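After the structure tokens below, expect a handful of questions from me.
Only a single protein chain was left out; the remaining protein chains are all shown in position.
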Amino acid sequence: MMLEKGSRLVMIGDSVTDCGRDYNAAPAGWGSYGDGYVSLVNACLTGLAPEQKIMVVNKGVNGDTIRHLKNRWQQDVIDLHPDYLSIMIGINDVWRQFDGELQQLEVVSPQEYEQTYCALLEQTKPLVKNIFILSPFFMELNRNDPMRRRVEEYAEIARKAAKKYQLPYVDVQARIDRYLQSLSYFYISGDRVHPNLPGHMILAKAFLDEIGLEWNQR
Amino acid sequence: MMLEKGSRLVMIGDSVTDCGRDYNAAPAGWGSYGDGYVSLVNACLTGLAPEQKIMVVNKGVNGDTIRHLKNRWQQDVIDLHPDYLSIMIGINDVWRQFDGELQQLEVVSPQEYEQTYCALLEQTKPLVKNIFILSPFFMELNRNDPMRRRVEEYAEIARKAAKKYQLPYVDVQARIDRYLQSLSYFYISGDRVHPNLPGHMILAKAFLDEIGLEWNQR
Amino acid sequence: MMLEKGSRLVMIGDSVTDCGRDYNAAPAGWGSYGDGYVSLVNACLTGLAPEQKIMVVNKGVNGDTIRHLKNRWQQDVIDLHPDYLSIMIGINDVWRQFDGELQQLEVVSPQEYEQTYCALLEQTKPLVKNIFILSPFFMELNRNDPMRRRVEEYAEIARKAAKKYQLPYVDVQARIDRYLQSLSYFYISGDRVHPNLPGHMILAKAFLDEIGLEWNQR
Amino acid sequence: MMLEKGSRLVMIGDSVTDCGRDYNAAPAGWGSYGDGYVSLVNACLTGLAPEQKIMVVNKGVNGDTIRHLKNRWQQDVIDLHPDYLSIMIGINDVWRQFDGELQQLEVVSPQEYEQTYCALLEQTKPLVKNIFILSPFFMELNRNDPMRRRVEEYAEIARKAAKKYQLPYVDVQARIDRYLQSLSYFYISGDRVHPNLPGHMILAKAFLDEIGLEWNQR
Amino acid sequence: MMLEKGSRLVMIGDSVTDCGRDYNAAPAGWGSYGDGYVSLVNACLTGLAPEQKIMVVNKGVNGDTIRHLKNRWQQDVIDLHPDYLSIMIGINDVWRQFDGELQQLEVVSPQEYEQTYCALLEQTKPLVKNIFILSPFFMELNRNDPMRRRVEEYAEIARKAAKKYQLPYVDVQARIDRYLQSLSYFYISGDRVHPNLPGHMILAKAFLDEIGLEWNQR
Amino acid sequence: MMLEKGSRLVMIGDSVTDCGRDYNAAPAGWGSYGDGYVSLVNACLTGLAPEQKIMVVNKGVNGDTIRHLKNRWQQDVIDLHPDYLSIMIGINDVWRQFDGELQQLEVVSPQEYEQTYCALLEQTKPLVKNIFILSPFFMELNRNDPMRRRVEEYAEIARKAAKKYQLPYVDVQARIDRYLQSLSYFYISGDRVHPNLPGHMILAKAFLDEIGLEWNQR
Amino acid sequence: MMLEKGSRLVMIGDSVTDCGRDYNAAPAGWGSYGDGYVSLVNACLTGLAPEQKIMVVNKGVNGDTIRHLKNRWQQDVIDLHPDYLSIMIGINDVWRQFDGELQQLEVVSPQEYEQTYCALLEQTKPLVKNIFILSPFFMELNRNDPMRRRVEEYAEIARKAAKKYQLPYVDVQARIDRYLQSLSYFYISGDRVHPNLPGHMILAKAFLDEIGLEWNQR
Partner (left out) sequence: MMLEKGSRLVMIGDSVTDCGRDYNAAPAGWGSYGDGYVSLVNACLTGLAPEQKIMVVNKGVNGDTIRHLKNRWQQDVIDLHPDYLSIMIGINDVWRQFDGELQQLEVVSPQEYEQTYCALLEQTKPLVKNIFILSPFFMELNRNDPMRRRVEEYAEIARKAAKKYQLPYVDVQARIDRYLQSLSYFYISGDRVHPNLPGHMILAKAFLDEIGLEWNQR
């Protein structure tokens, strides 16, 4: 497995990452994992790869865009001294363009998204052993759907940023699409954005494959 | 994978199986899975093997011994017409011998356990495609611990019953023991009996391996 | 206005109609209206057309298909002796075909939908002054979306039934589509099925237009 | 319609305006509308006139008199940079004269009401596109009722202020009176001051008529 | 005092009498009194006239008309073997004529009110030592108010019934009117029907005067 | 009546006075009265003597001794500018001598009680129209009971202070004793210290008699 | 110790025995003990005399008199086949004579108390190994207090019944009196009837001494 023994993994993101984690919990302590893919990643690492002794820290916050990540980057990433970092961000950057108009919110443009993303990677890469970029995703197969199109645009920016800094990129959207070939999104989400447990299992599996969990030996 | 497309899997057991499932939920409906290994099995089957379209039904009940299973077998197994059945039972049969003395409870002897188990398998095998016997387990490496010894004795009876009826046997205890080589039980249980999510992941993985989920292709 | 003074209007349907109404409330009593279009229809009739003194009765039930309506038709429609009746049903008949597969539910086929709908109209038309057929709808403009296609198919059946019995048909889908030309569905629904208050206002307006509420004189 | 596309409408007032809005909600965000006429105005504007994209902001506060409005005018009106503003205030200015005597409260005299109202309009008119003055009202037809008399006196002051600054005046009392010709106040209020949903529909309709929502084309 | 030592007083009525009494409480037991005039009557009799040892039983039920009283008369009056009985009924008989129209409720006509009242008195008078008739009331001085007029009409019927059977009649409306000469109804009620504690004190005082509690000697 | 029209009465004390009043309530506002004798005094003054328009303010605080009163005297008495003041204090000064020993609390000696009481009266008498001293009391007839003896000792101090400053003294203990001649304390208190509603009625009656409420004319 | 190994002890009584036990709990199961002396007896027997393996069953019921005990004797004593039985009853038989007068309750006379007590002992003695009679008690040293006198009278009856059937009698009142020589009742009870934990410790100690728990060897 790619993660070294005894290392610390911080997973940052939005509500897909947060999933009801207790903000008052100690890092990796009771209630700190939430109920989503971070919790499943921790369950697989602890239960199936116990000799690795990986510390998993959930730093997702509901509703966050990359602009919010930037504001809390120092305390939620740098100050925690992670060995590894995963980032899944972008769905709210897009979503607010569809549901934030009546609130007259200032949107996160592709340019802002790209520049902020790159700046954060630039700053953080020297401080950690690796950073995993997870694509934002939308559970809709119709590629002409306006929100799907927009999410893909932002995912593409994330992919390029990963490439630019030679970081692993996890194409979650591709995993979701594969699922959608067989079953409707209704079994994994109520609103095509927030997964339930089976949906989060898809995300966790994608991440665990990327870090090289050897499923058949565990 | 061993389970046929569109088939129905009923998983029966005690509190390790139950895990807070909503008894009023429709089978495979909202809240029907609980928060334990059944929920994880369903998450993996739905999320990672969606084309199989497996219906997963949780029929665990807190506190049950095999004597309780027998009493509800008709309505909770036979009447549901499962294609596949899994059974994990025995920890309470043993536990009550340690914590039921002051209540003067009638214990389930090894003889009663064996006879009831065999009778249920005898009755049910012709009605389903397969039955998976999951061992009861106790999260303690010391094989001289009195409860561990007793649980092993009952697990051995379950193993023999599986063999007698040529049914697959999942040695959950062995998986737990492997985990305990690396980490204390505190990360997967508070009382060495009831797993938390990482503990349930060990159980789910053991079952999914048995039914042949092809991890590397998903 | 088409509704006679002092008449009784029963509005039957599924969760879009129900909207949290208190099942223990007296008809037209406290808490009986729910929070959806029935409540808005009552608010407009009582507040804007008080001299008409229309009694509005909500008989929506969460999760209902036309099969459920049939089962409770006697007590929830016939026994209430309505002067007017509105029916909005079909979304669950379709939805269960997309999210009910893993529960192995028996679907309501187009044939069953049509036959049941016609039988209910046949039975009820002689007993009331008029019946208003409201189309089921799905808040998605992409007409190739599989659920939208299926909903349209059932809406078409409802339209034909209305025509066959010469009953007014309210094309709610068309109103929703008009809205979607200007704004995303996110402002009127979280899941494209259940409207929020602005969404319900579209439904109420469509119904009130059909019964001829004279907006400019009120 | 009188409101320009993409404009921002702030509606300020007392408990009739507030109606349980969440004070922690973002402007025009989840829970920000309350359950009264502001919510209905937003429902009609969003659902029936979506291409207008009006942002509706509720700034009602329970128990407020015009003296309270003055104290929070800067932060609740000026700082929000509204394009349009509606004001409905005065019932508590009057009510406290009837139910505040035992608390020995300092009443808002007609003079204070007039001077404050005019000062606020004077200050704000240059900053916005329009201000809508909504009359306070009391649901009682007997014009000799002491509270009705007093409310009319204050409404008259509001009307004169509107005239003085050439602002549209919405005579809500007249709408209420029209309703009361047909039905008792019991259907729209428990205490003749706080409307229920049908009562709020009367208020919303009066306002929407004033801003020229074209009902028959929507 | 008119009530004999150790006697049992049953006070029957509607919500003005009920006032949140615990229906599961034993007669005169904990929580049985509610928070209204019955509770105050008991407080004065127990606290100020302890040597009389009067048992006070509250049998008010929210929403009741005289038609409801009739239906529960056997179990709530006769079966309790009261020495004394008080009756305060009529406000709902009238109110439903104003707020029950949209529910199409069958009203209690003056004829039904009178006949039922007399029948109950006829049946009960021989079984008890005395019956106190308390007038229904409406907290409104304007005698042309439609509800006030209607309440007076029913109160007049109650007065005549009292006279016919030579029973004491307590004119609660007169006491309320005296209060309203000095202060607005807002200090004793939110809706002119349900008193708060000061309002209930007026009722209790009227009753206690009737039974001859010697205030100055206690 | 002794209290002038439109005057303000502040009633200060301990838990017998407090009785669950809402500390956040405005003086004489909703929830400000609690459920004890203050609430009954207000109910009688408002309901039975409305033309007097007395403002009643509850300033009881659970657990207070005269030492606590002193600490909050400025803000809870002086700053409120009462016309009339009532004080009922002393039971906790005594009680803590019986139940505070294991907590090693510093007791309020008779000397401290007397000096503090006199200092407060000295300071306040010139600022108000009158001060009513209400005796502390204990619901026990046995005058040799150690707590009864001690309460009497403190009551005697209060009586002397009243005499010294020529203030009216209300002997609540005497009223309680009269009640106890007829009935057990169980009907008016659970612990002989905290009255229930009938018990509070005794207190309220004692106070109202002192201020000269003309019972027979109301 | 007097209780044989592995025996079953049923402790029956009123609220002093009940102390919040869960009526749905299995005998000697979770939540079955309540929070009073039964719980402390069980804690001492299980924790300090574990080799005795005594099953302790709480059968107290709030508010019971001996008349209630008689009604549930078959199911709560006989059907449980106790080896040992303890009975503490009588305080409510007395208390209702002091606080039940206004409810006109039928009291349990000394005669009824004695006859019922003896009948129960007569019936039960042959079925069990021993019965422990615990005296009712009242936490008041003044022997002229009317309730103390009455409790003593009933305790005397219990003592005589114990003697008549040669059963051990535990004089709880004497223990309480000894305590009251040193400290006020306030530290062990709020109302002189219901003990808190220190009070229950006195009761438990009295019982455990009677059955001969060897404190110094444990």
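Letters A, B, C, D, E, F and G mark the chains as written, and numbering starts fresh at 1 in each.
Note that contacts are C-beta pairs under 8 Å (C-beta built on N, C-alpha and C of every residue); 3 or more make two chains touch, one makes a residue touch a chain.
What you see is a predicted model; the values in this text were computed from it and never measured.
Per the touch definition above, the residue from F:101, F:177 or F:209 contacting the chain not shown is F:101. For the chain left out of this panel, the touching residue among B:102, B:133, B:162 or B:204 is B:102. By the touch rule set out above, chain F reaches the unshown chain at residues 101-104. Listed for chain A, the residues touching the missing chain in the whole complex are 6, 8, 26-29, 46, 53-56.
One chain of the complex is left out; on chain B, the residues touching it are 95, 98-99, 101-102, 142, 144-147, 183-184, 186-187, 190-191.
The working rule: only the chains that are shown with their structure count from here on.
In terms of residue-numbered contacts, E-F and A-B present the same interface, as over half of their contact pairs agree; the other options in A-C, A-B or D-F do not.
With each centre defined as the average position of its C-alpha atoms, the distance from chain A to chain D rounds to 46 Å. The centroid of the Cα atoms in chain B and the matching centroid in chain F are 67 Å apart. Shared interface positions of chain A, i.e. residues touching 2 or more other chains, are given as 101-102, 183, 187.
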